[in-house]
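Removed from the display is one protein chain of the complex; every other protein chain stays in position.
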Amino acid sequence: MQNCGYAQMYTNTNMRLKLPITCFILEIILIILFGVLVEYDKETDARKWHHSNHSEYDNDFYYRYPSFQDVHVMIFIGFGFLMTFLQRYGFSSVGFNFLIAALALQWATLMQGFFHGMHGGKIHVGVESMINADFCTGSVLISFGAVLGKTSPVQLLVMAVFEVTLFAVNEFILLSLLGTKDAGGSMTIHTFGAYFGLMVARVLYRPNLHKSKHKNSSVYHSDMFAMIGTLYLWMFWPSFNSAITAHGDDQHRTALNTYYSLAACTLSTYAMSALTAHDGKLDMVHIQNAALAGGVAAGTAGEMMLTPFGSMIVGFLAGIISVLGYKYLSPILESKLKIQDTCGVHNLHGMPGVMGAIVGAVTASLATKEIYGDGLIQIIFCLGFIMKLPIYGAPSDASCFEDSIYWEVSSKKLLETSKLCICPQPKKHCNYTIGYVNVHLICSRQFQPLDVDLEPHHCVLLACGKAAFPNEVSI
Amino acid sequence: MQNCGYAQMYTNTNMRLKLPITCFILEIILIILFGVLVEYDKETDARKWHHSNHSEYDNDFYYRYPSFQDVHVMIFIGFGFLMTFLQRYGFSSVGFNFLIAALALQWATLMQGFFHGMHGGKIHVGVESMINADFCTGSVLISFGAVLGKTSPVQLLVMAVFEVTLFAVNEFILLSLLGTKDAGGSMTIHTFGAYFGLMVARVLYRPNLHKSKHKNSSVYHSDMFAMIGTLYLWMFWPSFNSAITAHGDDQHRTALNTYYSLAACTLSTYAMSALTAHDGKLDMVHIQNAALAGGVAAGTAGEMMLTPFGSMIVGFLAGIISVLGYKYLSPILESKLKIQDTCGVHNLHGMPGVMGAIVGAVTASLATKEIYGDGLIQIIFCLGFIMKLPIYGAPSDASCFEDSIYWEVSSKKLLETSKLCICPQPKKHCNYTIGYVNVHLICSRQFQPLDVDLEPHHCVLLACGKAAFPNEVSI
Partner (left out) sequence: MQNCGYAQMYTNTNMRLKLPITCFILEIILIILFGVLVEYDKETDARKWHHSNHSEYDNDFYYRYPSFQDVHVMIFIGFGFLMTFLQRYGFSSVGFNFLIAALALQWATLMQGFFHGMHGGKIHVGVESMINADFCTGSVLISFGAVLGKTSPVQLLVMAVFEVTLFAVNEFILLSLLGTKDAGGSMTIHTFGAYFGLMVARVLYRPNLHKSKHKNSSVYHSDMFAMIGTLYLWMFWPSFNSAITAHGDDQHRTALNTYYSLAACTLSTYAMSALTAHDGKLDMVHIQNAALAGGVAAGTAGEMMLTPFGSMIVGFLAGIISVLGYKYLSPILESKLKIQDTCGVHNLHGMPGVMGAIVGAVTASLATKEIYGDGLIQIIFCLGFIMKLPIYGAPSDASCFEDSIYWEVSSKKLLETSKLCICPQPKKHCNYTIGYVNVHLICSRQFQPLDVDLEPHHCVLLACGKAAFPNEVSI
């Protein structure tokens, strides 16, 4: 009952050198490459801008920056808090989201700049590159959702570097070579991010993940925090899909279509959530995720003349498919295909993304297999094996979904996890680890065994007794 | 002490069929009506927009969309989280807010489109219709605040459909027939939403609501979540009031006036909150709500040349009135008029809305009675009785303000509710329902009664003892 072996399991998860070395090397490489390759675009550079003759108000900043800020909120608050639903992985969810997003947006600026066409050997940056970099970052965060709780921050940084690179290649093939239109990124962002993450999750499959199963769930307040993420994603999805479309009616229409798609999706999500529960109770997992599927599905076709009518049908169906995925497909993915998809990104980004691509009447997606061959898949599997090298400090099976491996966690958060502990001897000092709390007791008299059967994780109890008068410490 | 009768009370609240049927029918009707009636307006439609000759940057999207996004945040985050103050109604507050808002904005697009004038039999949609639909939704959410915790989601959907329809009629009468100016909606949104909600609350009066009184209060963290809602409403109220005013100085001035009204209101709210407490301690209810009254009161006159000076006086008085309302009027409303106004919408939206209308020197509000006669009131009372039909799965008196009726709630949220439970027999298995937690115990020896008197709701205690050595399980 005492966690004597914990120290051992944790030894390799010490990030004292691994994380700083990785961060410093990556950031220094980035700074050098930015120094060599990056310069302001013509709307951002003082000389270039003032060289031509226009009003200051014509600067694209005024027509793109509000959209950028909305997207930025989706990346850092939306994705970050959506993943805080886990009961004791909140620091990691929002904190690692923060870290890998900060890396990915820098790396994406370089990779996308490289593929989008350089100007005299230079990558030009401005508000449009900022939005594109945030988009690419979104894709990495979707993949993060699939492996949430099972990786170290160093693994995530490695994944981000690879994924951003492949994202830029994929985007280049789809948008530049095939001429696909995909402003909201149903394909380039959501489908790519989801299947990338799922493949990584497949390679990192943990047969003994049930050891930390009790932590792979939510508590009341963690679900409330996750709703902050959900709502920001939901509210700003019209900005996301329209951020990079052509100015004027295009941008206006995309926002409008997405707005209706999401509204219809929300109603079908609530309906399906109640319908698929045996007692008709709504499931927070569905509300937090499936209600967003309408935004994903409207990503490709959102800028077209889809009409509000068409958008609502798309959203309506996306909500239904997504809830069904969470309910029936996710368990199959885990048991049959050995894909442990923590956040269910297949249901939120995968299927609705494919649906969005089909709605966009994009045959490109069908041609994908021919173009890529198996090259992309092989690269991802390579990445998976790189990520499996025992050098990153990944958590043990029993310590997945657990903040305290990588974060200083206040001992005050003591009540949500529990263990039944008993004093082995009277008059002895003894230490217990309950969740991640160390409790130190001195038993005063004779020990009396407990004889209480608890539902798993319900209660915590420390008993430390004298013969006639026991003292209890509740946590 | 065991909750033997709970299952019975809950039987009719099963949403497995009621909610999906309602959602599906409503959404399918909406989709069909949108297909028949709705088309893009000239700023959103590719052909119409490119037909005329203008810069892409002239599209109203660039001058309205940032305001729309702020209003959108107020609707989903602002109203949603403001109502999460209840200790265990957070899922419902933010979740039902989400559901009925998603419905209302679609229905409002149709109703407002119909009354605002159709174009060749078609309703035109674009960013302006989106803002108007969100405004109407806001009115429904205000009414939701009055009945919060006492209705099923199906009842709320029915209420939303009726209220949106009446809102559109009322708006048409005030703005089109009477020519009133009410950009920030002191009358059309706040006064209407508040009194609509209060009348519904009157009809749904529950004489035995005291049975769930202990749940009709906040806990520390729920108050923190509610502050998120408050602050977003407060910060974006200048955008709300100015979202639909004429472009140029009008919009600029409205935002400015609202900003000063809110600032002054905040100071008077803090002052009154301390002054009306016997120990001078600030009350979160006042801060969360009354500090917003300045925005409501500046709704009508905000676009006029009210001056910052005038705005501050309006806000200052609104804060005072609102706190006094919470302190002295709400108890009277409940005891004398039998109106159980959960969120105190009368104090936040009702009185300040009326004040705003008066400030706007709008005699229209005085003419209201004559124009409407008692028609509106009768319709609302009809709605109330429709909502009282025993088919919607409304919660019992004892299960009001309780998420677990309609939501899957993790058993981990165990500490904030409590009950004193004792093992009836030694050596027996026994199950307790504490709050919504099931605890399973095996008593090992002889039971010993507890003799502890607790302040209501303070503590939770499970005792399960042996003769000489009891074991306690704290939850």
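Letters A and B mark the chains in the order given here, with residues in each chain numbered from 1 onward.
Just so it is clear, contacts are C-beta pairs under 8 Å (C-beta built on N, C-alpha and C of every residue); 3 or more make two chains touch, one makes a residue touch a chain.
Here the structure is a predicted model, which is why all the values come from computation and not from measurement.
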item: Among B:L82, B:L262 or B:A394, residue touching the chain not depicted; value: B:L262
item: In chain B, positions touching the absent partner; value: 58, 62-63, 66, 70, 87, 217-221, 223-224, 227-228, 231-232, 234-236, 239, 246-253, 255-256, 259-260, 262-264, 266-268, 270-272, 274-275, 277-284, 287, 291, 305, 307-309, 312-313, 316, 415-416, 448, 450-455, 457-461, 463, 465, 467-468, 470, 472, 474-475
item: Touching residues (missing chain, whole complex) on chain A; value: 14-20, 22-24, 26-27, 30-31, 34-35, 38-40, 43-46, 48-50, 56-57, 59-62, 65-66, 69, 72-73, 76-77, 80-81, 84, 88, 90-91, 94-95, 98-99, 102-103, 105-106, 125-127, 130, 153, 221, 225, 228, 404-415, 429, 437-442, 444, 462, 464, 466, 468-475
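In this section, only the chains that are shown with their structure count from here on.
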item: Equivalent-chain rotation between chain B and chain A, CA atoms, steps of 5 degrees; value: 120
item: Rounded Å distance between chain A and chain B, as computed from the means of their C-alpha atoms; value: 30
